[in-house]
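Of the protein chains in this complex, all but one are displayed in their positions.
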Amino acid sequence: MSRIGVFICHCGENIGRTVDCAQVAQAMGELPGVVHSVDYKYMCSDPGQALIKQAIKEHNLDGVVVGACSPHMHEKTFRKAAAAAGLNPYLCEMANIREHCSWIHEDRAEATEKAKGLVRFIVEKIKYNRPLSNIFIPVNRRALVIGGGIAGIQAALDIADGGREVILVEKESSIGGHMSQLSETFPTLDCSQCILTPRMVEVAQHPRIKLLAYSEVESVDGYIGNFEVKIRQKARSIDVSKCNGCGECTKNCPNKKIPSEFEQGLGFRTAIYVPFPQAVPNIPVLDRDNCALFKGRAKGVKKQVCGKCATVCGRRAIDFDQQDSFITEKVGAIIVATGYQLYWIGKEQESEILHGYGEYGYGTIPDVIDGLQFERLASASGPTGGKILRPSDGKEPKKIVFLQCIGSRDRAKGMEYCSKICCMYVAKHTMLYHHKVHDGKAIVFYMDIRAGGKGYDEFVRRAIEESHALYLRGRVSSLTRNGDTIRVQGVDTLSGEPVSIDADMVVLATAMRPQPGITSLAQKLSVSYDLHGFLNEAHPKLRPVETNTAGIFVAGACQAPRDIPDSVAMASATASKVLGLFSNEQLEREPLIARVDRQTCTGCFHCERVCPYGAVERFEVKDRKGNLIKVIAEVNQGVCQGCGTCQATCPSKSIELDGFTDEQIFAAVNAL
Amino acid sequence: MRRMLSRTDLDALVRDLLGAGTRVIAPVRRKVQGREFVEYAPVQNPEEIALDGSQPVRPLKQVVFPPTETLFNYKQDKGLVQIQEAPTTFSDTLVIGARPCDAAALEIVDRVMDWDYHDEFWFGHRQATTVVAVACTDSDESCFCTAVGLSPESTRGADWLLIPAGSSFEVRVVTPKGEALLESNKSRCPESDVPEAGKASSAVEEKVRANLAMNPAKLQEWLGAHFEHPLWQKIALRCHGCGACAFVCPTCHCFDIVDELEGVGRGARRRNWDACQPALFTLHGSGHNPRKDQSARFRQRVMHKFSIYPSRFGEILCTGCGRCIRVCAAGMDLIAILAEIGQNAEEAGSTL
Amino acid sequence: MRNGEAAMKVGYFPGCSLHATAREYEESLKAIAPALDLQLEEIRDWACCGATSAHSTNHLLSVALPARTLVLAARQNLDRVFAPCAACYNRLASAQHAIEHDKKVASQVESILGASFGHPIGVLSIAQLLSEMTDRIRSKAIVPLKELKVACYYGCLLVRPPEICRFDDPEAPTSLESIVTAAGAVPVKWDKALECCGGGFSLSRTASVVRLGRSILRSAKDSGAQALIVACPMCHSNLDFRQRAINRSAGDDRPMPVLFISQLVGLSMGLDPVRLGLNRHFVNPQPFLSTISAGRVEHREQA
Amino acid sequence: MEELRELAKKLLQEKQVNAVVGYECDRRGVRPAFVDDPAGCDRLVFDHRCVQNLPAYLSPRRTNVAGLGRLAVVVKQCDARAVAGLIRESQLKRENLVLIGVRCGGVAANPNESRELGAETLALRCYGCSGTETAMADYVVGEPKTVPAAGGDRDARLAEIEKMSPEERLALWKEWLSRCTRCHACRQVCPMCFCERCVAEKTQPNWIESSPHIQGNFSWNVTRALHLAGRCVDCGECERACPAQIPLGLLNRKLAKIMSARYGFAVTDDPSTPAPIGSYRLDDGQEFIL
Partner (left out) sequence: MSVPAKEKASSFEPNIVAFVCNWCTYTGADLAGTSRLNMAPNVRIIRLPCTGRIDTLFILKAFERGADGVIVSGCHPADCHYTAGNYHARRRFAVFRELMEFMGVDPQRITFSWVSASEGGKWAEVVNSTTEKVRELGPFVSYPRVAHAQVK
């Protein structure tokens, strides 16, 4: 028989006014198993808590029920009080007779009856509570950062500076990401390379950062504190330990006409190449699809077709037979910072929900370019040496039309969200254009100007007032070729007039989208993502850099459109989260998680299917001789978050959620 | 001199009893979603009674041994437990149209119910119940009452046996309870000088006899000596362990006792039908079960019926009703099994 | 998909203009239908489609009017209804869409009509109908059109809005091009295929219509087209009937014949231009017909 | 038939399997057979009386069957759904099993059927079946057969109940379920009921009372049906096994209809198709939720 103490709180007049607390206490005192039942003015006050502590000792209580306010308010308070008196805190529970009773009813008799019912639920439930103790999980205090753009770089440096080891994985051959492609950055117009390059070098030289460029995450196992990550190091065809980055191979590569990805197709590279001069690591990569030697091999030509790079390499670093290799790293936390890509307006789209722009010619007009291409044209290190020239004929455009919200905020195109950075970079583009082509005219079509940010609106004003960009509020209905100009048909909705402009070049501020492959990465990580593939944060306000999978964090544009300051801020936030996680050798968790009855579990794994966290693992039950008896479910204590969906799903009820076990709920329902 | 009872008078008799508040149980025809069958059920009207020979799908035992029966109610009050006994009055019941094999079962099970413990519930129902059996006019390939010492017109367990004769029945009074029934219905059962038509059911009996011939003594002997025999493994492979055989068996009387809550601190103790075939049978709290698989459980069933019960009470715990064969989804056929064991017993006997 | 199959039967909804200003459209359709094994079964007791007065004033009415026609079609056991006029097509297709996707409107309309909807009806524009029959058109094209360059003009209603007219790309359509190609002509690339012709403003805001028509015709001429191919009586009216005014305002004296797509298909089959109603045009088609040696028409000069 | 026997013989002789689970004739009709020596293979038969769903014997809980070792099992296409279900739910490994697919022309409602197969005798579940072999089979035996035309609408009895008023329905189910004596034969014969300890036998807490009173019977039958939602392979064995003659198949059939209407799901012999309960779509219907 239980020894339960019931404590009914008046909460001053809050409960006492409508609920006859003394009567409730008396009725509870008559229940089997209740040995002590009292009411008191303020249970949460020090004397109130002392009352509980004293009763626990005096009556040797093995359960405490406090009928008072919402457990969201004071459950911690009373559990602490119980613990202080030597009672396991999980043997203390609250019945909510304030928010759920006295505050919402007027009739004293009815409210008193209901209060009795509510407290009775908990009295019956607590008879089946078990003492529980917190769970400790060992933490492997190393972090993995996926993505070597500015967010990944920042996160890696912050964690490494905080004294913990970091593995930074980048799928391209160099870190730097999109920021390395930018000419200048808003709202200060400082040179992107100038602020980024030192950070990239810092990464390369940091003793606690292990940089794995040209690598991708293959698989992720484990849980918070204990992830095991398999990483594919793609074959560069270069022996990294031998290469000194002299550049002889690229100089001598005969195939020099491959559109450069870094230059957004506006410039060329060789088959063996370094994407850009400041690349980190400064080691070339051989593009096998475009290499004459590999093309020859693919055709079955016996003789080696080329091989110039190998011939000129003094250090014999070229290895045509290199294969992808795999390494496994054990880490305690993972930061995802895979960044973005720009939407492309073509007819063919990778996803069904996206639609191209037929009215803009589906991207077939050569002088219609996107924002990143314009960055390269404006960049001093770009294909035109910083001169704004048209891709079609190399002429300097005298009139450029910039179109904002291409794809963004357009449900019909499949992206109803705002890409956030376009207003700002378009303003920047008009300024850069004005600085470089003084007699040029920049015309911007916009829907709204969203320039919320420090110095942002001022920046846009400068574009309009000092760089004389013409801002027209309205959409463009079509782009058509008109001789060697582009006919821009649009409307100025402020004047209500249709507008027709013959532009020399059109720059589309296309929408930001998450990187291709994000969904498969998200699935490897068990992180949820939205309709567009942006990763979901655990809570939009209160847990903006965490994901629903404990130990995995998000930074930068993989979570939503972000500019550089936002991405860097997020990155630092994730780093501080990770360092916080790493501040102890073990992780302490509330024990309200599921556990499996090994005797009755049949191993159908319905629980595994419904678990939102992948917390259910497979466990082999063996006899003493080591023969397999059955394979059953086991809950990973580090991963389970305690939702209990497994238990409701389990056909034989062989998995129990502590704190809300079937016996506890049954007892409450039985008290109806 | 024989007494005859016409169907009309039988109906009148039933009507009288119903009028007097007696519960009347008889075979009635049922149709559930296209499936037609006969079962023992309380009747409100004599016309419902079906005495045409179809065997009720479930046995008569539920009349004296309900599938669930409340033994007592309890209430827990601050450490005190109050018990309220279940009522010990049993309603007067007349069973009309019991199969001889079902009636006989009652008498056979009486033995165990009054052995180490006198079961008040069983005998309470038994005392209140008068059984009027009707001799079988038909049988099927699952019937084997003759093999266990009974016959289509066995009177065991019955207070009256009615033998169909045209549109009437010959009444054979078997027990004092039967005498009492006759006493109050004498006018309906006139003595008749119709000459005896011979054994009414001899044809049926022949048909049943053809299904199985068995030597119970030899069988019992063989069973006692062959607890571990590969036969058990072989036979039980196809058995699903569902226990439907036990639930339709007129002689199976296993029960389980459970306490069921009906609110905070109160509930009822009930006893429910149970069976020896499901895996829970004899499962220990430790998780160990001395009967490790279905072969052991199936062996238990055969042993109990044809060896253990006979050695303890001198009765075979089987009336050959054949329901276990008809009901089995897996085609377990007790006639075939007994025949096979019997053959083994013959062979074993010859080598002894 | 239906290419090469035996006779195809579709419901036929002429709408008001095919019996009035666009008689030549109907004449040409009736002329080419037998050759294409196309059976046009007119919907008995059809009524106005509701364009444009109903749908610009009362949404419910704009669904109810064409919905009535759809109910009649279902009663006539027709699965598909062909509406040659782009505006009629648009109204019928919109109504069908509303019936299928807006349960509330559907039930309101049912109570207005006092009838319930039968099976769903597929509504066909001429572009969709003929582009399904390109193989037949190709096999019947006996008159070499001598690389005749034509500009295919869709206007605003034929392929839009996309959720209703799902048979072609709303911004870069190709169905008319596939038909004229099958007929042996060469579609030109031009910019104004989807521009507005001014629609119903022909009388109320003639100047606007002239301005719009000017840009369409200029673009067509600049792209080297010898004729403009249309699929809508309203477009035809604005570009043919108003062409003299348009040309005058542009200071351009090059007339541009405006043909219904069905007329072009008919010409490719060697049908008599008069049977195809080419004599009813305001822009004299004779010079054009001569270039493809297609016979003569008696042309009445405009007043 | 010869083909089946020869194949079974070969599998046993070559020691590919330790036993073949198939069908044999008995005194009254057809019953499951377990053949472990090549000579016994001549007992094997397959015809329209082969009603039983043999994969029911493949649950690891059947320790005596599992003790036979590696098995070959004769499966009709419908039975293969149960094999797929057991694989899907980790109770079986496909590679530990040889499946002999039989081309089936439909089966009767019970294995003692003496009449020919026709509209009268055809089992409900065969209505509309194509009778093709399962794609899961390692071997396929028998000539292609056609399933006789159905003897009416398979779901007529379901429709009849759906038409009733809620009160009538409740009264009907109470009447039917009051017959239940909780023998759990429905569960034992079900190939998809393989729990080590059934929830109906869990006493702490006692969600489903084991007493055969209406309360326990209702909870049990509702729960059994729900646990089989999207998993029931529609073999009808529960209803056939019920000694109380309760039309249990109706509940399973109703749930199959719900699964199909709500989630476009039908149980198949593809082990990789997950059941709808246990997964979800963001746009699942929620017309009943306030």
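Should a chain be cited, it is by its letter among A, B, C and D, assigned in written order, with residues numbered from 1 in that chain.
Here is the rule we go by: a contact is a pair of C-beta atoms (placed from the backbone, for glycine too) under 8 Å apart; a residue touches a chain by one contact, two chains touch by 3 or more.
Computed from a predicted structure; not experimentally measured.
Within the complete assembly, A:Thr645 is the residue of A:Asn88, A:Ser392, A:Asn482 or A:Thr645 that touches the hidden chain. Considering the whole complex, the residue from A:Ser2, A:Thr77 or A:Asn96 that touches the absent chain is A:Asn96.
Across A:Pro71, A:Gly265 or A:Pro565, the single residue that touches the chain missing here is A:Pro71. Of the candidate positions D:Asn112, D:Thr132 or D:Ser219, contact with the unshown chain belongs to D:Ser219. Counting the whole complex, the residues of chain D in touch with the unshown chain are 161-162, 164, 166-174, 177, 199, 207-209, 211, 213-219, 222-223, 225-226, 229, 251, 254-255, 258-259, 262-263, 276-282, 284-286, 288-290. Residues 70-72, 96, 98-101, 103-107, 110-111, 113-114, 117-118, 121, 528, 548, 592, 610, 612-613, 641-645, 647-649, 657, 659-660, 662, 665-666, 668-670, 672 are the ones on chain A that touch the missing chain.
To be clear about the criterion, only the chains that are shown with their structure count from here on.
Of all the chains shown, the one with its CA centroid nearest the global CA centroid is D.
Taking each chain's centre as the mean of its C-alpha atoms, the one that lies farthest from the centre of chain C is B. The mean-CA centres of chain A and chain B are about 70 angstrom from one another, to the nearest whole unit.
Between the Cα centres of chain B and chain C there is a gap of 86 Å.
Mean C-alpha position of chain A lies 46 Å from that of chain D. Not a single residue position of chain C touches two or more of the other chains.
Of all residues in chain D, those touching 2 or more other chains are 61, 206, listed in ascending order.
Taken in their complex, chain A has these residues touching chain D: 599-606, 609-610, 630-631, 649, 651-654, 662-663, 666-667. Chain contact summary for the complex, chain A toward chain B: residues 1, 30-32, 120, 124, 599, 670-672. Within the complex formed with chain A, the residues of chain B that make contact are 76-79, 261, 263-265, 287.
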